[in-house]
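Here the complex is missing one protein chain, while the rest keep their positions.
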Amino acid sequence: MKKEALIPEIAVITDIRIDTPDVRTFRVVTPDGKKPFEHIPGQCAMLSIPGVGEALFSITSSPTNTEYMEFSIKKCGCVTNFLHAVEPGQYVTVRGPYGNGFPVDTAFRNKDMLFIAGGIGLAPLRSVINYCRHHRKDYGKIDIVYGSRSMQDLVDYKEIIDEWCHEDGIHVHLTIDREQPEWKGHVGFVPNFVKELQFDTNKTAVLCGPPIMIKFTLAGLQELGFKKYQIYTTLEMKMKCGIGKCGRCNLGDKFICKDGPVFRFDQLEELPDEY
Amino acid sequence: MKKIQLSLLPKLLSAIAAKKALYLPVDGKAGADYKRYEEGDTLSRACRTNRSAKDFFFPQVEDMAAFRVEGKKIEIIDTRKENEDFVIFGVRACDVRSFDILDRVFLADPVDTFYENRRQHATVVSLACDAPEETCFCRQFDILAEDPAGDVAAWIVGDEMYFKAKTEKGKKLLSSLDVLLADGDSAPVEKEKKHLEAIQHKLPISEFNKEHFKPEDLMEHFNDPAWAELSEACLGCGTCTFVCPTCQCFDIRDFKTNDGVLRYRCWDSCMYSDFTKMAAENPRHTQLERFRQRFMHKLVYYPANNDGIYGCVGCGRCLAKCPISMNIVKVVKKIGGKKA
Amino acid sequence: MQKMMQDRARELLSSGKVDRVLGWIEGDFVYDVTPHVFRENDIDQLIYHSFASQNLSKYLVGETKKDGVIAVFLRPCDSYSFVQLLKEHRFDREKVYAIAIPCLGKVDAEDLRAMGIRGITGVTDGKERIILHTLYGDVEKEKSEVIAERCRKCRGVHAPYFDERLGEELTKEPLTDRFEMVEKLEKMTAEERFAFWQDELSRCIRCNACRNVCPACTCEKCVFDNAASGIENKAPASSFEEQNFHIIRAFHVAGRCTDCGQCSRVCPQGIPLHLLNRKFIKDINSCYGEYRAGADLEEKAPLNRFDVDDCEPGDVVGKGE
Partner (left out) sequence: MQVNEEKFEPTIVAFCCNWCSYAGADLSGTNRLQYPANVKIIRVPCSCRVNPMFILRAFQRGADGVILCGCHPGDCHYTTGNYFTRRRMTLLFSMLEFLGIEKERTRLEWVSAAEGAKFAATMNDFVATVTKLGKNRRLEDLRCKK
C-alpha cells in the first residue's frame, strides 16, 4: 500500500539537553541513526508517544545540520509532560515536515535580519538563525533580540553566549523581565527593548513569542517605521493532522498547518484577528 | 439506458449482493438508514437517511495504526487492509455531491489513503428524488435532485426503475447485471425529470444568494454582530456536524488496548469545546467562535479554497435534527441577507 | 396564550423589572423553533404553540452570569428542572423572574412526518384538538394522537416555585403509565433485553445532544470530555463505549432527572434514552420511596441520603423477570 501521511515513522531520542527549568531540547534520529527527514527553517513536525498523544512542534535545529533533528520543548501539556520525564533511548514517532517555513532562500536573501523572540519563541527562530549563520554570506547583518522572564529561562543560553555572540555581523541583545543580582545585561520587556534599540527600518524582522509580546512588539516596530510586509511571524494552533484535513487550525480560510505557520503581517491583516 | 420492473428489484439487489457488498437505505425503527443488504431488505423510499452517506468513505471511527510498546521501544504496525468492492444503492443527489466535497479534502495532496481506498472500491448508484421534504434545498447549490450524479443514476418511473451509467465503473456494474436488465427508452425518464424538476422549484427554502457569500466578503461576515444572537441558544452538541454529509473534521486518538496502543481516527465536531483546546489555552473559547467557525467554513472558507464550491449540499438534515432548530438556513438569512 | 405572553413580557421589559426575556422564536417553518433571548425590539416575535418544545431552564445557568434580570417562561416539566437547578445552586435566583405557563403537550415534527403529515406550514392549537396546516391541506387530529411520548406521560402539575403564573393552571392525568415500557422490558429475558438495547444503542453517533440538552447535566467539565478520566471519547468506538456512555450518563443524573424527556426528543437517531432514566426513577421510587426531582427545594436527593435498613442489591436485581 501507498505511504499514508498520517502514519508516523519511528525515531529515537538520543540526547536531552536541559535548557531551563521547563524547557528541554531533544535530539531525535531514526533508529539507524539518520536525520528523520529534510526540512526548511520554520517548519514543524508531529511528535508522538503512542498512548499519550501526538503534538506539533517546531523543528529547532537548522536544516544545515545533517546528522539529527532537535526540538526545544516547553513543559505544558500531556505530551510535553511525558517527554520531560523520559531518558535518552526513548522511542517516539515522528512525521512531517509540515507548514511553509521561512522564505530563507527568497525574501530573506541578502537582507539585514532582525530576529525578536520571547521565551520559548526562540525555538522556531533558532532554526532560521543557524541557517543564516551557516550561509553567512547570503545574508546581511543579523540582530537578535531575545528576552525571557529570568536569566534561567533563556533557552539555548550557552549556544548564544559561546557561539552567536562571537560572530562577526551578529549582534545579540538579551533582556530579562526582572532584575537579578547575577544579571549584568538589560532588564525590561522585549517590546520596549526593541524600541530602545532604535533599529534601522531596512531590516526584515521575524517575531516569535507569546501573543501579548507579539502584539506590543509589532506596535513598537511600526513606531520605528517598519512596514507590515517587513515583519514575519509564526503562529500556533491546535492541530491533529498537520496536512490541512482535520479542519481545526484555520485562521479565516488559511490553515496554519498548510498555509502557515509562517505569515507576514500584511497577510495576516487580510485575515480575522481571532480563530 | 436500462430498466427493470420494480417487482424484480429484489432479484436485482440479490444479484448485486452476490458479487459485491451491497449497501442501501432501509426503513428502520426511527427513520431510514443505510445498512448492508440482507435477503428480504427493501429499498427505502425516504428522501433522506438519518445518517448521511459519508460514512462509507469516512466512517465515524476507523483504525489507523497499532503500536507495540516495550519499555522505551516502540514498533508501528500498519493495520491498513485493502477494502472490499462495494456498491451503495439509492444515494440521493445531495449525498452524491457531498462525495465531491469530501474528495477535495481527502484526495488533495497528500492523499488520505484510507479514504482513497474506500473511494476506489465503491460504485455509487444514485436515485432521483421524487418526494423531497420541505426542508430540502439542494437546488440552492445547483444540485439537480432529478438528475443525480454518481456512477449509475436511477429513476423510478411508475412501476419501473431506469438506470443510466455515468462512468466506466457504472457501465461495468450494469453490464454485469445484463441478464436482469432490459433496454429502456430515455423518453419516460426525460419526462419524469421534468416532473421532478417542477417539484424542486416548489420547495420553500430559496434564500441562498451566492452574491452574498464570496471570498472577498470574509471579513464582513466574520465580524458580523449577528453571530452572537445566532449562537446564543446553541447547545454545543455535535448533532449538526455528525449528520452533515460534508463535515469532515476529525480527531486522532490513541486507545490503550491490553497489550498495545491502537491509534484511531474519529469524527470530531467544531461545536465541541475541546475541538481547539490546547495545553495552555483555547483559541475558540466561547460557543460563538465555534458556531461561527462551522458556518464560515461551509459558506466562505471552503469555497475560497475550492473554486467557489460551497461546503453545504442542502440535504436538510441539520434542519430536521438540530435540538434547538438552529441551522444553516437561518444563518444564511441573517448573515447573507444584508447586502442589497 | 402567545399574545398574553408577549404583552406580559413587554410590560416587564418596559417597566424595567427585567432586562431580557427568554422564550421561543420561530424560523422558516412553524416547527422550526429556537430558544431566544428577547429584548424590547423583538418581543413581537415571541411565539408559543405546540412546537415550542425546548426547555429553557438550563439556559439560565449561562444567562444569569450576565448582568441584569432575565424573565423565563416555564412549562410545567421545565419548572421542575428549574427547581432542581436552583436546588443545586446552578444559577442566581436573584437574576431570574420565573413565569409559569400552562402546556397542552408538545408535538414533534419528526413524529408527524412518520405519521405521513408533511409540508407543515402552520398550526392552530386547541385544548383537545389540533389543526395542522400543510401544503397539502389542513389535517385535524386529536391532541392525544399526535403529542410526543414524553407529553403523553406527563403529570403536568406546576411546581410551586415561580414568580407569577400566566394563563390557567391545568391539572391533568397522564394519559398512560410512564413505567409501562420499562416494565415490559423488565419482563423480557436478559437475552431479549440485551438484543433490544444493542439495537437501540448501536445507532448512537455520540453527538452528545442528550447530554447537552439535559437540564440535570450542568457540570462545568463533563467526565466524558475530561482526558484525565480515562473514559473520554468522542465516538462510539466500540459497543462497550455505547453502553458505557449511556449507563454513566443516566447514572449521573439518577435522582436528579425530572423526566422531562428532552434526551429522547433531541436524539437524532431516535434512541429511547428516557427509558434508562425512567428505570432509575422506578428503582428509586420502589426502593427508597416516591421521589420527584425538582418538586421542592428541601428534600435531599435519593443518592445523597440513606437509610440504615436500605435494601441490598440482591433484593432488587433480577426481581423483574
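Letters are used for the chains, namely A, B and C, taken in the order the chains are written, and counting of residues starts over at 1 for each.
The working rule: a contact is a pair of C-beta atoms (placed from the backbone, for glycine too) under 8 Å apart; a residue touches a chain by one contact, two chains touch by 3 or more.
Everything numeric here is computed off the predicted structure, so don't read it as measured data.
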{"item": "Visible chains that the absent chain touches, using the contact criterion stated earlier", "value": "B, C"}
{"item": "Given C:Q2, C:T121, C:T134 or C:N244, the one touching the chain that is not displayed", "value": "C:N244"}
{"item": "Residue numbers in chain C that touch the chain omitted from display", "value": "182, 185-186, 190-198, 223, 229-231, 237-241, 243-244, 247-248, 250-251, 254, 276, 279-280, 283-284, 287-288, 302-303, 306-308, 310-318, 320"}
{"item": "For chain B, residues in touch with the removed chain", "value": "66, 255, 257-258, 260, 262"}
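The working rule: only the chains that are shown with their structure count from here on.
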{"item": "For chain A paired with chain C, centre-to-centre distance based on mean C-alpha positions, whole Å", "value": "51"}
{"item": "Rounded Å distance between chain A and chain B, as computed from the means of their C-alpha atoms", "value": "39"}
{"item": "Chain B residues counted as touching two or more neighbouring chains", "value": "251, 268"}
{"item": "Chain B-touching residues of chain C, taken from the complex the two chains share", "value": "27-29, 31-37, 54, 59, 109-110, 113-114, 118-120, 135, 199-200, 203, 205-209, 211-213, 225, 233-237, 262, 265-266, 268-271"}
{"item": "List of chain B residues in touch with chain A within their complex", "value": "64-65, 67, 69, 72-76, 78, 80, 82, 105-106, 108, 110-114, 116-117, 215, 218-219, 222-223, 248-252, 254, 256, 260-261, 263, 265, 268, 270, 275-280, 283-284, 289, 293, 297, 300-301, 304-305"}
{"item": "Contacting residues of chain A [partner chain B, same complex]", "value": "1-10, 49-54, 76-78, 80, 86-87, 89-93, 236-238, 240-241, 243-250, 252-253, 270-272, 274-275"}
